[in-house]
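Remarks on the structure that follows.
The complex is shown incomplete by one protein chain, all other protein chains being positioned as in the whole.
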Amino acid sequence: MSYQNKDNMRLAKKIGEWIDRDKVIKFSFEGEDYTGYEGDTITSALWANGVKVLGRSFKYHRARGVLSLANHDVNILVTDGVDTNIRADVVTLQSGMTLKVVNTEGGVVNDKKKIIDSISALLPVGFYYKAFHSPAVLFPFWEKFIRKAAGLGVVNFNYPRITQRKLNAYCDVLVIGAGPSGLSAALMAASNGLEVILVDENQQLGGSLVYDRAGGNAAKEMLDELSVKMAETPNIKVYTGSYAAGYYADHMVPIVTAKGITKVRAKTVIAATGAFEQPPVFRHNDLPGVMLGSAAQRLIYRYGVKPFNTCVVVTANAHGYRVALDLLNAGCTVVALVDMRAEADRDQYVGELARKGVKIYSSYCVYEALPSKSKLGVRGVTICPFDEKNGTSNTANSITLDCDGIAMSAGWAPAAALLYQSGMGVRFDNDIQQFVPNSLPNGIFAAGKVNGVYNIKQRGLDGMRAAAAALQYLGKSVETINVDHHQGASPSHFYPIVMHPKGKNFVDFDEDIAVKDFINAAQEGFDNIELMKRFTTVGMGPSQGKHSNMNAIRILAKIRNLPVEKIGTTTARPFFHPTPFGHLGGRSFHAHRLTTIHMWHKAANAVFVDVGAWSRPAYYQKSGLSRIETLQQEAIAVRQSVGIIDGGTLGKIEVCGPDAGLFLERFYTGKYIDQKVGTTRYALMLDESGVIVDDGIASRLAEQLFYLTVSTSNAAAVYREMQRWLQIWQLNVGLVNVTGAYGLINIAGPKSRDVLAKLVDIELSEANFPIGSALETQILGFSARIIRVGFVANLAYEIHMPSAQALNAWKALMQSGVKEGIRPFGTDTQRLLRLELGHHMPGYDTDGLTIPYEVGAEHALAMDKPFFVGQRSLQIIAKKPRNKILVSFVLPLDYSSEMPQDCNLVIDDGVIKGRVTSVSYSPAAKCVIGLAYVHPTQNQLGATFEIRTDNGSLAKATIVKTPFFNAE
Amino acid sequence: MSTINQRPVSNTPIAYGLMSLSPTMGVINGMEVALEFEGALIEGNRKSILGVTDVSCFASFGIKGTEAASWLMSQSIQIPMNRNTWVEHEGYLVLRLGGSEFLIEGQYSEDQYSHEIFEKLARFNQATVAGVYKVQRADAAFILSGSEVLNMLSELCMLDLRDSALASNTLVMTQLASISAILLRHQLNGEQVYRVWCDGTYGAYMWNMLLEVARELGGGAVGLASHFRGTHK
Amino acid sequence: MKLLNCPMNGLRPLGEFIYGGEYREMPNPNNSSDLEWASYVHYRDNAPGVKKEWWFHSPSGTWFIAERNTLSDEVLNTYLFGKAPFPKNENLSDGKLGDEKNTELSA
Partner (left out) sequence: MAYQLLKFALGGEYKEPRFFRDCQTPKKSYDAIIIGGGGHGLAAAYYLAKDHGITNVAVLERGYIGGGNTGRNTAIVRSNYLTPDGVNFYDASVKLFQGLSTELDINLFYTNRGHFTLAHSESAMRTMRWRAEVNKHVGVKSEVVGTDEISKACPQLDISCSGKSPILGALYHEPGSIARHDAVAWGYARAADSMGVEIFQNTEVQSIDVKNDQVQGVQTNRGYIATGKVLSAVAGFTPRITKMVNLKTPIVIQPLQACVTEPMKPWLDTILVSGSLHVYVSQSSRGELVMGSALDPYEVHHTKSTFDFVEGLTSHIADMFPFLSNVKVVRQWAGMADVTPDFAPLMGITPIKGFYLDAGWGTWGFKATPISGKTMAHTLAHDKAHDLIHSFRLSRFDEYELTGEKGAASVGH
């Protein structure tokens, strides 16, 4: 059954229309085929086909048609099967679209959920706070129903990942809005040599000049004139079909286009954003066929579509008269113009309308729109005398008129979201019944309707005034331009609200909120605009209150008997229009760092792990072996022969100059001034509260050159802190971060000396190069630094070389160690190896509160120094009792129950005493070994404590000395 | 004990990023780099639209410290007088990074390569000059060429890098594709190009990001041979 | 993104910077009480107003001081540590920033 009457509503070609009638587009909607033209929106094409029921409301599932045709018809959301929540009023029609309305059950015409509308009296605003929760056990049951009703479109889980480009752009003046004031502002600024960006959300320039014509040509002529000038002005970059999504600090405005986002950094911003037409509120003002006057005009002049056959215009301003003339011009029968005002100065259009046979009812209101039998459209209106002062309707004298549609023009709300976000202060201008800018931040200007200027000539002038002000702000000398204050009747009515005992007089179409809902909310104490918003949800729907907030404020003002300005406005948050993830996220930058040996690791089947931005081999996978088995094999190679690990990710910092030793003594806990050239010392870094931050090795390579290695993940932060303290201490020191410039290879194990010896010209014997030695030499013909270290094995060397040569050095060492069975190992194995030696690792065995006393690092604290970072706090902490200490433990040799894991807890008599920080089976010690925090009273060699494993069983651990195995 | 004194050919920091492209490699200045990817015709076209070229093989020398400027002058090296500016002189660029740090980079030219200066610089001994410290460098260095360079940079960098905003001898230390980089505008063979340096360990990442965007905009990888006719296998 | 003026590199987007916290004068560790020291370490001048703060320009490695109104997020002034209005130490610096030679270059 076809419900829609399917009249052909397409008009003869209109001058300046946006559609191309040579290009016919086929599409379907709710299972039926239609055609439109290129340039149509989905809504305009449907309306041209006589389709009026375009969607269903969110809460009551009431039939809805065109409201604004300006990107706030959020009851008209469709899906094409791929994408959802498509806004039909503005999305351009594409060939082959197969469209369905979202959130219906059984189609938009027969939506079964419309039943909710008939029980709406049961569901006043806020009802859900008062229902379902008692008894509590039943709430999950009710919640299922509530959750099912929630939401609009169904998300397509197969929708592709799209990352749009995000660009940066710069200009002297960003003009937002390309209506008469925006165009004038842009032209004026550009003609004075400024770089201008002009943005408008519509597909073409002109704003209301395109469609608000009062049946004549003056607006079109003005637009043509401005368009010619635009074409002649090269220094204006125009973005149409694009919106300014928000205002952010220091004049950054993201412009959202179909293809991505351009983040504009402007020196000045002119908001010529216009105003949203506001609906008068009367019963059934939401029926398909009831639309804003400007929506009717848009249909006519942009798309060549007749809004109605026979209609009534209800108005409270001059704009309604212009709309009526445009409707007549489009061939509509205008049965009546209903003017809610008592004694507005009757404007120039009255005579013209009368001549054309339109009956004007002054001091009348539309009391209600009469739904057609199906409730899917309008069959007429009831109008009656209206006392605008009291807002009362004289229903005794009502008149019923037949019509198939109503055009509404009662006033405007400024599209001031970006101005609010910039920090604008407002005042309420009673002459125009609108909030207007009272104070604007530096470099921000407003022009046109958003600035309270409605006269068409003055709007252009106001754009020029704003441009002149922007020019002056940028230091150009131009004459100040003055604009007249608004003359005549207000463009907005002070209270376009018509009460009706049966309600359904909607204020917010997104959320189906009617006048009574506000009254009830206020009665319950939600009589602050923000509380009212939260309780009623007015303005919280996808259109973000563009057509509802102003009426809500007026209603609340009336309820509280306060002037509108005392009510204030709700906060205007970004975004101006909802903005897709793919646009906002853009291309993702996932920066990562690789050492030059990376490709070798990759070829050797390394399994990588991320350490900060770095990618490091955790171990090298061998086929047929588990991770644990692989780790153990790599560890055994180190213990029995020789292993090699890429340490290029470690932080490497040169501390140079006469005060280098002094600097280190202040920065680290140890002593360095008396350190001998050619030796290394442990470097423990604390923060000012005495907590361990990092540790590393300081090698003194020359009298005035210390070479610091610090941990991979802290490298950048440690260098940064060094730079800061150096500024504060003003020592004669140079700092050079060579983390990326130097490669680092660590070879370890009893055979490491033999392997290295083949490549260097120095004596590596124990006597000549014992642990703690460091020197500069040559390897493969380039200079290298060799440090004898002991972190993973008693015999081990770090070789530091220019990173471009690291791969060569690695290959040479691998070659040199073939006979010894040299084996690469990764970070997971390294953790096991250092554990076997009993070394703790900052960040692994410590946390954000660990102090040196808790890990037995007293030996590293030169408390007798005059100063080091953290020293004074340690003096305080030293007086306090400890509550934990890191100990080394083993499990019995025959332990075979649940294996403890890192972070299992140490439990004593049901109380948490500490936790395991590192635990592993050690092939060298041939038992499970680990480090754990225990209570200091538990800390005795040979004492036992209990670890609770994942399955709840307790493992008995014994405190032992380290290293865990006989390392000699 | 044996010593190998034959200095081996080094690897460009972006070597890992080149693996999947299999370019024709060659050794320049002791470093193995990509000379050609798809041939002169295709790369010549790319170069004019948006070419990305790895020039990490250019000799470089870094130095910093309160006396760095005067020491360089004492070595007869012309230096830029203002911070964050650069000069080009007899085949090498001198970048003044901030106030007291310098990066000197040799430029490739067809016939002669200015080794001399780098040999001289290589003899610098920190222990003998007060207030001057060597900065070991291992940058990934790139040339970005073609008509779409600014389009690419407007996505990867937040700064205004147009001619009107970036003075011709100014360099910027900023972020490119979210990592720290040095950037300047330069003339090469009579064409305007942009130069980029970043930490070599980010080189493969940077190379891949630059290529990803360049390809979308109709450009791509360009070998050294397209810029410097004298470079060949 | 907000802009911040690095004294060495000019106006840059905030993403290039790392916040280093409030600038605080360290009390003399030798003659401050435990409570005074704990207060220095832990407590902050945290009511809104104009504060001196540490900021770090990451791409160039520049620490500097910003005077910022933490209520409006407006930056009033930025300068290298040791430059006005701090008492100047004529001695030495790290050779990167803040030395006299560098300042002369800031044309």
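Labels A, B and C are assigned to the chains in the order they are written; within every chain, residues are numbered from 1.
As a working rule, a residue touches a chain if its C-beta (ideal position, glycine included) is under 8 Å from a C-beta of that chain, and two chains touch if they have at least 3 such contacts.
Here the structure is a predicted model, which is why all the values come from computation and not from measurement.
Asker: Give the labels of the shown chains that the missing chain contacts, considering the complete complex.
Answerer: A, C
Asker: Can you tell me which of A:211, A:526 or A:797 touches the chain that was removed from the display?
Answerer: A:526
Asker: Consider the whole complex, including the chain that is not shown, and state which of A:14, A:114 or A:263 touches that chain.
Answerer: A:263
Asker: Which candidate, A:50, A:391, A:582 or A:936, sits in contact with the chain we can't see?
Answerer: A:582
Asker: Identify the residues of chain A touching the omitted chain, counting contacts across the whole complex.
Answerer: 58, 83-85, 103, 121-124, 127-136, 138-140, 143, 146-148, 150-163, 166, 246, 248-249, 252, 254, 263, 421, 516, 519-520, 523-528, 530-531, 534-535, 542, 544, 571, 573-575, 578-582, 584-586, 588, 590, 609-610, 689-690, 843-844, 847-849, 873, 876-877, 880, 901-905, 907, 912, 915, 948
Asker: Tell me where the left-out chain touches chain C, residue by residue.
Answerer: 1-2, 14-15, 18-19, 22, 35, 38-39, 42-44, 46-48, 51, 53, 70-73
In this section, only the chains that are shown with their structure count from here on.
Asker: How many angstrom lie between the CA centroids of chain A and chain B, rounded to a whole number?
Answerer: 35
Asker: If you average the CA atoms of chain A and of chain C, how far apart do the two points sit, in angstrom?
Answerer: Comparing mean C-alpha positions, chain C is 30 Å from chain A.
Asker: Would you mind listing the residues of chain C that make contact with two or more other chains?
Answerer: Residues 1, 61, 92-93, 95-97.
Asker: On chain A, where are the residues touching two or more other chains?
Answerer: 657, 734
Asker: Under the touch definition given earlier, write down the residues of chain A that touch chain C in their complex.
Answerer: The touching residues are 248-250, 252, 657, 659, 688-689, 720, 723-724, 726-728, 730-735, 737, 867, 871-873, 875-876.
Asker: Of all residues in chain C, which touch chain B in the complex?
Answerer: Residue positions touching the partner: 1, 8-9, 12-13, 15-16, 57-62, 92-93, 95-97, 99, 101-103, 105-107.
Asker: Within their complex, state which residues of chain B touch chain C.
Answerer: Touching chain C from chain B are residues 64-69, 81-84, 97-101, 131, 133, 158-159, 172-175, 180-182.
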